[in-house]
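Pasting in a structure now, in C-alpha cells, and then I'll have a few things to ask.
All protein chains but one are shown at their positions in the complex.
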Amino acid sequence: MLGLDKKDSTLMLVVIGLVIFAPFLLNPFPEGSAMAQFNAGYPDLMQRFVIFGILAIGFNILFGLTGYLSFGHAAFLGVGSYAAIWSLKLFTLNVIPAILFAIIVGGFFAWVIGKISLKRSGIYFSILTLAFAQMSFAMAYSVLTPLTGGETGLQIKNTDNPLIGGPTDGSIGRANLFGAEMGNSFELNLGNWVFTFNLGYYIAALAMIAAFYLSIRIFRSPFGIMLRAVKSNQNRMNYTGLTPKVYTLYAFVISGMYAGLAGGLMVAMDTQVGPERMFWTASGEIVIMTILGGAGTLIGPVLGAGSIKYMENILSKINKDVLHQWFAFLPDGLEDAMVVFADIFVGKQWHFTLGIVFMLVVIFLPGGLVEGAQRLSARFGRKKKTDTTDTAASTPAE
Amino acid sequence: MAILSVKGVNKRFGGLQALGDVNLDVVENTCHAIIGPNGAGKSTLLNVLVGKLIPDSGSVVFDGQSVLGRQPHEINQMGISRVFQTPEIFADLTVMENMLIPCFAKRDGAFRMHAIESVRHEKDMIEKAESMLSEVNMLDKREMTASAMSRGDKRRLEMAMCLVQDPRLLLLDEPTAGMARADTENTIELLKTIRKERGLTMAIIEHDMNVVFSLADRITVLAQGMPLVEDTPDNIKGHPKVREAYLGEAQV
Amino acid sequence: MSKSNFTRRGVLKTGAVAGAGLTLPTYLRADGHTGFTNAPGDSEVVLGFNVPQTGPYADEGADELRAYELAVEHLNGGGDGGMLSTFSSKVLDGTGILGREVKYVTGDTQTKSDAARASARSMIEKDGAIMITGGSSSGVAVAVQALCQEAGVIFMAGLTHSNDTTGKDRKANGFRHFFNSYMTGAALAPVLAAQYGTDRKAYHLTADYNWGYTTEEAIKASTEAMGWETVNSVKTPLTQTDFSSYIAPVLNSGADVLVLNHYGGNMINSLTSAVQFGLREAQANGQNFEIVVPLYSRLMARGAGENVKGIFGSTNWHWSLQDEGSQAFVRSFGTKYGFPPSQAAHTTYVQTLLYADAVTRAGSFAPCAVAEALEDFEFDGMGNGKTLYRGDDHQCFKDVLVVKGKENPESEFDLLEVVEVTPVDQVMYDPAHPQMGGAEATLGECNNGA
Partner (left out) sequence: MDQIIVQILNGLDKGSAYALIALGLTLIFGTLGVVNFAHGALFMMGAFCAVVTSKILSSSHKVVDETRTDFLGNPLEVDVFYVQDWFGQAAGAAIMDWAVPLAILVSIPFMILLGFVMERGLIKHFYKRPHADQILVTFGLAIVLGEVIKYYFGANPIQTPAPDALNGRVDFGVWLGYGPNVVVYPMWRLVYFFFSGAIIASVFAFLQFTTFGMVVRAGMADRETVGLLGIDIDKRFTFMFGLAAAVAGIAGVMYAPIVSPAYTMGMDWLVLSFVVVVVGGMGSLPGAVLAGFVLGIIESFASMPAVVNLLPGINQIVIYVVAIAILLIRPRGLMGRKGVMED
C-alpha cells in the first residue's frame, strides 16, 4: 500500500485506525463512573497526544537514526509556535498558512542551529543545541518581549486585525480552517458514554498520520540507511565517498520541521504561546518521550509521547476527594489508609509516579515501551502481525 | 602508465620527519606494495593519499588530478577506496545494507536526498550488491547484522564494500593483520581472483612478506620516512639495504 | 440491550448533528441548548481549581487548594460557614449554588502557561467545569483568562499581581480580587516617604519578566512622585538563584534604598544575599540603608526567615487582621488545617464565594449574567473592608495593606505586621491609566460560549 511493504502497511493501518477511533478508544469508561477519571477522550488531550506524537516522531528521525542527541529541540517547537501565532494575528486566521509558516520557520531555525552545532559530535553537540535552546528561551522570556509577549506569551486579541478575514464585530478571532473553527465538534451519546469528535483533533490527527507515513518512508529509504550509517560509522562513510555531516544536517532540519509542525498545530488548536515551551525541561521531555517509547523504532516515540502526556493530564487531576470516592467501598479505616497510600502517586505527587515509571521501564524494558509490547505479544504465544519495530530496534540509540 | 603519482612528498610532525621526499608511481593494473619497518611512514603516506593528512610539500596526482586538499569523500568519489587495518564497517547494519551504502555512494555521489524512495525498489543496486556478495561467498549472510560476524567475514565484507564501487585504485592497509593462517591464505586467494577478474589496481601496505610477495608486482621500501628502494619483488628479496633496514629494526 | 441503544436525548442530538455537520462548537456539554458552556444539571455544579501543585510555587498552590476546599464546604453548608456570615451579601445560604451541590476538580498548572491551559481545558472539556479559578503567577493568569474568554466560562483569578491581568490583557470573562503592582506602588510610596524621608535614592533589582516590569514601573512612578530618585535598575534572570553579583554593586552605587521587585524564591534568595552583603546595617548618603520588598507573602517571609525583619512591603491580606470577616475565615481555616491561611488562600476563598454569590444574585450560571452581577458590585465583610469589583476592568478596589517583617515573631506564622491600611481612594486609578494598557485596553465582549 502506498509504496510500503506488507508489514509497514499493517502498521500504518493500525495507526490510522487507532487515531480515527481514538475518541472511542480513549473513553472506555462510562460518564459518571469512578473510572471515568481515566478517560482521555476529550479534545485537548487527544490533540496533545497527536501533536506530541509528531514531535517525537520527528525527533526520532534525528536521534533514533543518526544517534545525534539534540537537547534543544523544544526551541524549534517554540519558534514554530511563535511563527504560527503571528501568522494568525497578522495574516489570516486560517490555520493552513500558520502551520506552513511554522514548518518553514522551524526548519530554517534548525538549519541555522544545526549548521553550527554539527561542527561537533557526541555530548559536545548535545550541549551546543542545549545552549542555543536556552538562549532562545531566555531571550523570549525577557529581552524579546515585544516579539514574544515575554512571560505572558502571545494570544489572539480582539484588537488584532489580520490581513485576510478577521472578525469585524470586535470579538476575538478564532483559528479556523476555511471558516470551520478548531473547537468545533459533535458529541455522540451512547448509553452512559459520551464520545467527542473534534475538528481540531482530526486535523492534527491527519497531520500525524502524514508525519508518520513520511517517517516510515524515510526509515525505509536509502536516506534512512545513510542516517543509520551515520550512527554506525562516520569514518567508513567518509571513505565510501559520502558526507555524514550533510546527511545529519538534513535529518536535523527535517526533525526541526516536524517540531515546527507540532508547534504550529499546538497554536492552531489552542491559540497561545508561552516561552516555557522552549525551556530545557521541554527539550528534555522530548528526549524522554522518545527513549521511553523506544528510540529508533517507528511507533515507540508516539507511545512514549502518549504515556507522558497521559500521566501529566490524568494523574495530576486525581485528588483526595476522587480517591475517597474510589475507595468508598472499603471500611473507613482501610479506606483512609488506601487514600493516604494512593495519594503518594497522584495529584500533586504525579511527578513521583513519572520518575518511578521512567526507572521501571528502562530497567525492565531496555528497548522502551515497544519492547514491552513485544514481550506481551510474545507471551500470548502468537507472532504479532503488527510487529512495530524495524531492524534498528535491536540496537537502541546512543 | 601511472594512475597514481606521488612526487616529493614531505610531512613533519613537530621535530619528526614522517615523510621525506617520497616519490611513488602506481601503474595501472598492477599491485604496488609499500613495506618497511614500524614507524617507516607507511600509514602516514596512506593517510596522505586518502586526504586525511595534507603534506607540507610535494604533489599527489591521481589520474591527472591533484588529490591534495580534497576531503576523504571527494577522493573516494575520484575512484580511490580504502580497506582499513581493523575492518571499518557499519556494525549495526545488516550485511546487505552495508553493501548498498557504497552502491548508492557510487551512483548518487556524496549526498542525495533520496528520502521517499524505498530501498526495496532499488532493484539495480540490490542486484549489484548481491552479485558482489556472491563473489566473496557471503550471499547467505546478507540479512545478518554485521557486528555479529567473525573478524574474517568483517574483513571480507569491507573488501566487498570497496570493490562494489569499482574503484580505480584500491588501498589496502595491512589486510591480513591479526588473521589466522588460513584466513590469510583465503584473503590472498580472494585478492588474486579479483585482480584477475577485474584488472584492479592496488596499493598495499603489509608486514607479512608472504602476502607481499604473493601479490605485489612492484615494491617500495620505506625507512624512517624515506623511500629506500623501489623494485620488483625478486630484486627486493635479496637487496642489502632492505635487509639492513629490517635487521636494524630487529636489533632495536 | 438498553446500553447499546442511543438514549432518547442522544438520538435527538445525533440527529441534529447529522444535519448541522461540524458547525456545533466544542465547548458544549449535556445542556448545550441552554446557550452557554457547561451549563450545570439540576443537582450539582462543577468548579475547576487550577493551582500550581509542582514546581516552586507548589506550597502556595497547596494553600490555595485548602482554601477552595473550605469554600466548597461552606457553600455546601458544611463547617462553620466561615465568611458566609460576615459577607455583606446574604444570598448564599449553604445549599450550594442555586440549589446545586458544589463539586470541584483540581489540576496542576505547573506555573507554566501551556500546562495551565491544558489543565483548564481538561476541566472544561472533560469535567464540565463552569468556572475556572486559581493560579499563582501572572503569566498563567493571563493565559488561562484568555482561554476562559474563548471557551465561554468565568475565570476568577487567584494570586496574580501584574498590572496586565486587568490592564492590557483584561478580559470580559475574567475577574481579579487580588491587588496589583499599581496599587502596591500607590500604597507603599507614602509609607516609605514617611518612614525613610523624601530624599532617597533607590536602586531596583527587577525580575526579568512581565510582573517584574509592571511592578518596577509602578514603584518607580509612585516613589518618584514622592521626591525619590531612581539611581539604577537592573534586570535579573528568573532562573537566578545566587544574586551576589547583582547585590554587590548596590552599596557603592550612590543609592540608599534597594527595591527588590522579586517574588517567591527569587525574593527569598535576593533578600538573603542582600542581608549577607550587609545592606541592612549599611549607611549610605548619611542615612540608614533600607530594603523594600513590594510584594510580600507569608510563605516568602518564612523562606527568608530572620532576614525580613523590619522590611517594608505590601500584601493583599494578612491573617492578623482584626475585622470580622478575616477573623471568621482564620477561625475556620485554622480549625480545619491547624495553621493560619496565607493571602493566596484568602483571595481564592473569597473569589469562590464571590462567584457563588454573583451566580445566585444573577439567578443564572450563564457567564454573561454572572459577569454583569459582579461588575460594579460593592461588598464588605470579606476581610479587606469595603470593596468594589469595578466594571471597567474587572479589578477589585479595596484597602491595601502595607506590612513589614515582624521584629519579634511569636510563631512560625507570625512574620508580618500590618503597618498601615492604605484607604482604597489612594490606590484608585483610571481604567485607561497608561500603566494599565492605556485607552487601547478593552474587556471585549463577554462570552457565553455555546
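Observations on the model:
For clarity, chains are labelled A, B and C in written order, and residue numbers in each chain start from 1.
We adopt the following convention: contacts are C-beta pairs under 8 Å (C-beta built on N, C-alpha and C of every residue); 3 or more make two chains touch, one makes a residue touch a chain.
As the structure is a prediction and not an experimental result, all values here were calculated from the model.
Considering the entire complex, the omitted chain makes contact with A, C.
When you scan A:13, A:210, A:330 or A:344 for touch with the missing chain, the hit is A:344. The chain not shown here is touched by just one of A:13, A:116 or A:376, and that residue is A:116.
Taking the complete complex into account, C:234 is the one of C:91, C:194, C:234 or C:439 that touches the chain left out.
Taking the whole complex into account, chain A touches the unshown chain at residues 63, 67, 69, 116, 119-124, 127-128, 130-132, 134-135, 138-139, 141-143, 280-281, 284, 287-288, 291-292, 295, 344, 349, 351-352, 354-359, 361-363, 366, 396-398. Within the complete assembly, residues 54-59, 62, 208, 232, 234-237, 239, 241-242, 244-246, 248-249, 251-253, 265, 268-269, 272-273, 276-278, 282-283, 299, 302-307, 319-320, 330-331, 334-335, 340, 410-411, 413-414 of chain C touch the chain that is not shown.
Here, only the chains that are shown with their structure count from here on.
A summary of chain positions shows that the Cα centroid lying nearest the centre of all protein Cα atoms is that of chain A. Centres computed as Cα averages put chain B at a distance of 74 Å from chain C. Touching of two or more other chains is recorded for no residue of chain C.
Residue positions of chain B touching 2 or more other chains: there are none.
In the complex of the two chains, the chain A residues touching chain C come out as 39, 42-45, 48, 138, 141-142, 145, 150-153, 155, 158-159, 170-172, 174, 180-181, 183-192, 196, 198-200, 270-272, 274, 276-277, 312-313, 316-317, 319, 321, 347-348, 350-351.
For chain B in complex with chain A, the residues that touch the partner chain are 50, 71-74, 76-77, 81-82, 84, 88-94, 97, 100-102, 104-106, 108-122, 145, 161, 165. Listing the residues of chain A that touch chain B in their complex gives 3-5, 217-218, 220-226, 228-229, 231-233, 235-243, 246-247, 250, 254, 391-392, 394-395.
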